[in-house]
Every structure is written in structure tokens, then in C-alpha cells.
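Only a part of the assembly is drawn; its chains keep their places, and the rest are absent.
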């Protein structure tokens, strides 16, 4: 089988992580996976939300948004509508959970890290690219805190990355672009740590249900994809990667 | 190991589906799984949302809400806050996708089925109970349409049910109550058809990541649970069950 854009079944799109993309953020990257481009930033604030006040522990929260012309036809701004869509909330919650799963919140102390993922261009896989990029921005921001001696180690237990897999034209494939995603009968996002464990698995067969063996094949593809993304994260982080875990 | 409420590792809570619970709805049930109680109704409207107008196809959409005192401490009403929380939106979208996966929307014709899941009492597993109960309400409403000869077959390809599984005290268990859910390191919701295929798998290890073999064991428990729930649905539906698929 040949894929829409000539890739192999188990091949990631060309992926780049450009670090320190924004001047003012404590940590930031531009992650590009094929035509998908997401600006990820991590901002550190010296206080926590009310439900954590005085507990000596920190918090990581995420926001996600698409620029109106990140997509093929213009999308109405959520600020103009006056409300955040269900899809956006779902993605924000997913990114937040994924990152919190590798942060030692007690070691972070009474601080909040705000993760912002702003999609500049959307060609499929924006939520998984957001997680992969946001992890790097988060590590950079925490490293800065460490260099300023505000904390005595980087409070990260693991690295985390995410990739989409799906069944397209009857075949399980890795890293779906928009065109493939629109035609997939099954669509799955898999978030993993750098030691090969699962943080979150979300698979949906809205068009048609899927079998246990399809599920197994999809998980294998995702394991391969996440191993490769983890390598790209390590390169982007350079020596900072050594201070994690 | 003995569970919090004395159940076996792979044992469902006592489950009842009381059909025709509401006087006016086209289809309705009260589903009880242990102390969790959800009123599910299906309402049929003779028009579709704007994005489907004139396409000759139907739609199924779901809303989910918790009564303020369904929980141990009172929850603020979303109508009073003026917005629907992210968690609610996530659940509504999940219920909608689960039911649409088994409906033949073309055969439904230009109609919308509104599914309402109102949690009267919440002791864990409200979203999966909602799906299991809502399927029965949906089938009853479609059967009514069929009896009125508005359609010439019930436009359902399969039956669908859902159950939660999780890792509690280091052990994979079936059908978590609230107490277990609060202490689970992994929490997974599994939605399946009555022929044993997967519609949706959502597993989260926010507290700690999980291995591939834990994932496999959880899926097996979910398969068993969904087989049993499907039996309970069949009993509730009686002869209507024969007209599905």
C-alpha cells in the first residue's frame, strides 16, 4: 500500500523542534510535524489554584487554541463566540493530564506551570504534537528555574510524548495527516513515557468498531512512533535531557 | 484480595434497567448499577442540525448532567454558573459517539435523537452507565417510530454497552465504585458492541503510567463486563432486541 503522501505505514512525518522560539516565555518551542506547526510555551507563576493553596504542592495546566487560519477554511475564534468548544476543552484536559503524569508536583513547590499550545498550522495530529512539543517547553522552563536555584533538581520523573495512529483504507498506519485522519475508520492517540509505559490511550471507532487484534497492531505502531519522538525531544533538549528522571 | 464492597475482582455491581421510566419521553429507562442511578431518555425531533440539512441523513446527540445532590457534597449547577464544564462536555461527546457508532444514520432519515442522561445518584461509573442505559432508551424510542410505521426497520446495526475497569491497590478490577475510582492508579472506560468489538477505549494513568500487560488484563475484564451488560440490556428490551442488527 502507498500512503497519501508517500510515507511508509510506520513512518513519522518529518519532525523538528525549534527551541526558545519566543523571547519572553520561560520555556518555548515551535514543533513542526510535516505541515502541522504548533507554538508551545511554558510560563511559571509563583502561586497555585485555590484548591491547592497551602498544600506545598504545584500544578501544571494547559490551554490549546487554533489560529483562525491554521485550517483550510477559517475557524471562528473562541473568544468571539464567548465560549470554549467541547473539542478544545477535551484537548486541554488531555495535554494537562499528560504533562502532570511526569511531573513531581511536590518537588515543583507552590508554583503553577501554564502550558500554551497555539496551533499555527493544522494538518492532523495537533493534539499529539502539542504534547510532544509542550514537554520540551516545560523541561526548558523548569531547567531555567533550576539554574536560578529556585529548585534543586528538575522535578520531572520521565519524559513524555504522544502520537496518533489509525486504520486508514483498512490498514493500521502511524502519524495520520489531515487527509488520512478524515478517512480513518479508527483513530487513536497514544501518550507514552520514555521508558515505554502508557500514560493515556484513546481509541475511537466512530465509523466502525475495531477488533482486539487491530488494537494490538495500533499500539505497536504507537510504541515505535513514540520511541522516535523521544529521540527528537532528547536532541532538542541537549544536556537538559540528562537532568530528567 | 477482597474489594471495598466485597465483590470479586471481575464482578459487576447489581445492575437493573427499568424501562419506560418517564411518561412523556419516546424512550426512557432508569439504570441502576449499585448506588449509581441514571435517568436516560431518548427524544425524537423531526429535523436535523444545520450541517446535515437536506442530506437525507439523521443525527444522534447526547447531553449529560448531574443533579446537584447526586454527589456526596453538593455540586453547583452548570446553569447557575452559566457554562458547561469540560468534564461534562467530554462525557456528552463520548455518549454521542458511542451511540452514533451503532446507528444507521441514513436509515434514520432526517431526524435528530436527543439523548439525555441525568445522574440522580453518583457512585462511580456514571458515564458508562449512561451509555448502557441510553442505548436501551434509544432502542425503545426507535421501536416506537417503527411501530408508528415512520420507518420500516429499526436503524440499529448493533447493541452497545460500556463499563469501567481500573488498577486498584495494584490489581486490575471490573466496574469501579466511587471509593475505588478515587484510589485507582489507572482508570479505563471501554465501550463495546454486542459482537465483541471495540467502539472506544479510553485509559488514563494520571497517577502512574501502566504497562502493556496491565492494559491487556484490563481489556479482558472489560470484555467480560460488557458481555454481561449486554445480557441485561437484552432482557430489558425483550422482543425489541430481536429487531436490532
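Chains here go by letter, A and B, matching the order in which they are written, and residues are numbered from 1 within each.
Here is the rule we go by: a contact is a pair of C-beta atoms (placed from the backbone, for glycine too) under 8 Å apart; a residue touches a chain by one contact, two chains touch by 3 or more.
Computed from a predicted model, the values in this text were never measured in an experiment.
Here 2 copies of the chain are placed, and the complete complex recorded in this file has 6 of them.
In the analysis below, only the chains that are shown with their structure count from here on.
Centre-to-centre separation of chain A and chain B, using mean CA positions: 29 Å.
By the touch criterion stated above, chain B contacts chain A in their complex at residues 83, 86-87, 89-90, 92-93, 97, 100-101, 158, 188, 192-193, 197-212, 215, 219.
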